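Pasting in a structure now, in structure tokens, and then I'll have a few things to ask.
One chain of protein is taken out of this complex; the other chains stay put.
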Amino acid sequence: MTRFRAIIMAAALALGAAYPLRLVAQQSPAASATSQAPAPTMADSVLDARTAAVAEQLRCPVCQGESIQDSPSELAQQMRDLVREQLKAGKTPNEVRAYFVSKYGEWILLDPRPHGFNLVLYAAPYLLLLAGLGVIVVAVRRWTGGAQTKSAGP
Amino acid sequence: MTGLLAHDALMVSLVLVLVGAIMGTLGIRGRRADWVQIAFGTVYGNFVLVTVATLAMIYALVTHDFSISYVAQVGSRETPLFYTVISLWGALEGSILFWAWVLGAYSTAVVFINRKRAGNLVPWASVTLLVVALFFAILLVGPANPFHAVFPVPGDGPGPNPLLQNHILMAVHPPLLYLGYVGMAVPFAFAMGAMLSGEVVSDDWIKITRPYLLVSWGFLSAAIIAGMWWSYEVLGWGGYWAWDPVENASFMPWLVATAFLHSAMVQERRGMLRLWNLNLMVGTFVLTILGTFLTRSGILSSVHSFTQGPIGYYFLVFIAVVLVVTLVMVAGNSDRLRSTGHLESAASRETVFLLNNLFLTAFMFTVLIGTLFPLVAEALRGLKVTVGEPFFNKMTLPLIVSLIFLMGVGPALPWGAASKADMKAKLLPPFAGAVVMAVIALVTGARNPYAVLTFAFVGYAAFANFREYWIGMSARHAAHDEGWATALVRLVQGNRRRYGGYVAHIGILFVALGIAASQSFRTEREATLKPGESLTVAGHTARLKEVWGRQEPQRAVIGATMEVVENGKVVATADPRMNFYPTQSTPVPTPQVISSIGGDLYFNLMAFDQNGAHATVKLIVQPLVPWIWFGGGIVVLGAIIGVFPKRRRRTAPAAVRVPVPAVVLPIPREGEA
Partner (left out) sequence: MNWKRAAIASLAAVPVIALFAWGFTKDPNNIPSPLPGRMAPDFSLAVFAPGQPPMALPVGDTVHLAKLRGEVVVLNFWASWCLSCRDEHRTLSAFAKRYADRPVHFLGVLYNDRPAPAISWIDEMGGQEYPSVNDVDAHTAIDYGLYGVPETYFIDGNGRVAFKQTGPVTDAILTHEVDSLIAALPAGTRPGGSADTAAPTLAPAKTKGTP
């Protein structure tokens, strides 16, 4: 009986999901611009993707915390063009990032580089999580160990 | 005249709350009940006075009384009436006034409803609320005075920030936020009251506080979703969450409050986690004040940064006081709050709630660390760094995914101890849901492991939560021969808290799904089009019909009419525009969104030709975004269901009318596991 119910629910869920899939399943790998412009080449899309990957890591200097990929501001678009030019000219993503850091400072990177003091930022959440997990394990052991055990509740 | 009256009202209110706080304290210490009553009275009085001031401000805004500083700052004769009224909370001083009003309303409700309760819990809680009100009264009379006299009186004003005039959600998001944010002062006040009165050793005070926490939590949830929706529709980058400090400021208290809602249940059943819950409860308020401080002081750069000024220093003093008092009180009372309970088994709902708390708290700390790190790095090392979206997304995604999974495990496991058979019966079937969703994700092209995992766990948790409803409803159907609808209603009424909670879970799952889908399957393209030309993105074609312009009283608007074409027919139109305000050097874009169940077509006007010959339009296709807003509504529904008090446990009405037979059929216990 339970299994049958499970199957019914799965089917209902799948059917329910089918409608929104209409929108999702129509993705085409490349989007065309105008009815008169030539369709972008494969190389263009690859360059677009590479540009986006770098642009997503660079902060827009005239916005609040947006990347130059997301920001509609003029400077962001111009920086994106510059990223694209540099990648096209053969620079590696690291070199492009280094270029922007040399102009704006570390601040231009949307995430701090994981070295030196910045490691505190990346390590702290994990350390806290692990510590908390440890506390829970110890606490649960103690609490299930025996009745009336006095424990220092977290 | 209005300004003078209102300012006077605020000054009287300052004196009133000061008197109230002092008399309340003395009354409690000296066992003078009449003094405590006076303190209660000052709560009401303060609310009346602040209401007078608020109404005066609204009146001044609507009548364009530019002799009042706040009106001169945000008012304008050209601004439509609707936006004029809501500019009450559009800038710093007005929003402080609104804060004070909401606080007054909550305080009045708390005091009035609980005025007859014996003991010192309510008196101390009222004193706490009066002290918080005192702080805001000082601000309103001092650095945040919205009623300064302006001389000479200008003929007109600059109007509210254009970004705050573009969308109707501006009317909705700030009030919801304040109702949620400020509401967190009530649980805090009760916590203080419990510690000061000694009632903290029992659990009764939590029962009284819970509804207020749940109400605030509901408002805060709605506010966060409304904020996401508003920034999505207004800001033009097609996103709804950027981990900006002000967003984080509203999110962190929500996380901690959510943790409390769960662990409070462990305290009720087992008498455990008392100290932890106390920490969570006061922590929520501390984070609220911290958030207000961070966004108003200007020490972090944020989308929401209000003008700097001396107000930051006042908030620093306030947060110092709140922090010290909280630490002193909680640490000082920690001895009394030792848990004496025990758990039957690690395989139980209690353990799941512990893990839930762990992940939610870790989530909060991650956000806190990320938000404060630029400040810390500069202070300790002189480094100027940015901590942006990639960090937050990367670090919180594992936590989010784990929490979604737990949402499926928690409802499934019983309290106490689950046998192996129980676990198999409850934990395995939802994997069917997980498999279905994972398949859907893969079939529709998701390749990011986190996306697939999120889909899968959403399926898991959805299955588990719906199943709980199913189990309960079919048990009632079988036992009482109730129709499904009746069974549903009675089931929920029998244990509002639990079933409201499952509804909230389902709401969160909709939100999670909307976010996962819109992030994974988002496609965009920008193109410069002449009228008649089209742009195709992800199978959707939109054609530029024309570029137009019009003059409105407060701004000039240029727009591009886009027609969405399917099979040669126009099925929808959108007008993304750019608004030119005289006070702004750059235009403010207004994107247009065409929503359907399946997702959104998001149009943004990037550039245009002066003569209307062409326009650069960006089209972003984002699936399932409306599910986020819908999910938010479901979460609020869950809170509403949960906030009403549990019905007194009794047998179903039908059984009351029928004489109880000698042999009673086994009925699943309501309201319990």
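By written order: A and B. Residues from 1 in each chain.
Convention: a contact is a pair of C-beta atoms (placed from the backbone, for glycine too) under 8 Å apart; a residue touches a chain by one contact, two chains touch by 3 or more.
All values reported here derive from a predicted model rather than from experimental measurement.
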| item | value |
| --- | --- |
| Chains shown that the absent chain touches, full complex | A, B |
| Residue among B:N333, B:T444, B:T523 or B:Q554 touching the omitted chain | B:N333 |
| Sole residue of B:V15, B:I168 or B:A379 that reaches the chain not shown, by the stated touch rule | B:A379 |
| Full-complex contact with the absent chain, from B:Y313, B:W484 or B:F644 | B:Y313 |
| Touching residues (missing chain, whole complex) on subunit A | 61-62, 74-75, 78-79, 81-82, 101-105, 107 |
| Sites on subunit B contacted by the missing partner chain, in the whole complex | 293, 297-301, 312-313, 316, 319-320, 323-324, 327-335, 372, 374-376, 378-379, 384, 585-586 |
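Just so we're on the same page, only the chains that are shown with their structure count from here on.
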| item | value |
| --- | --- |
| Inter-chain centre distance, subunit A versus subunit B - centres from mean C-alpha coordinates, in Å | 23 |
| Parts of subunit A lying in touch with subunit B, wherever the complex brings them together | 2-3, 5-7, 9-10, 13-14, 17, 19-28, 31-37, 56-57, 59, 64-67, 70-72, 105-112, 116-118, 120-122, 124-125, 128-129, 132-133, 136, 139-141, 143-154 |
| Interface residues, subunit B side, partner subunit A - complex | 236-239, 242-244, 272-276, 301-303, 337-346, 351, 354-355, 358-359, 361-362, 365-366, 369-370, 373, 376-377, 380-381, 383-391, 395, 399, 425, 429, 432-433, 435-437, 440, 443-445, 459, 462-463, 466-467, 470, 517, 521, 523, 525, 527-530, 533-540, 589, 596-599, 604, 606, 618, 621, 623-624, 627 |
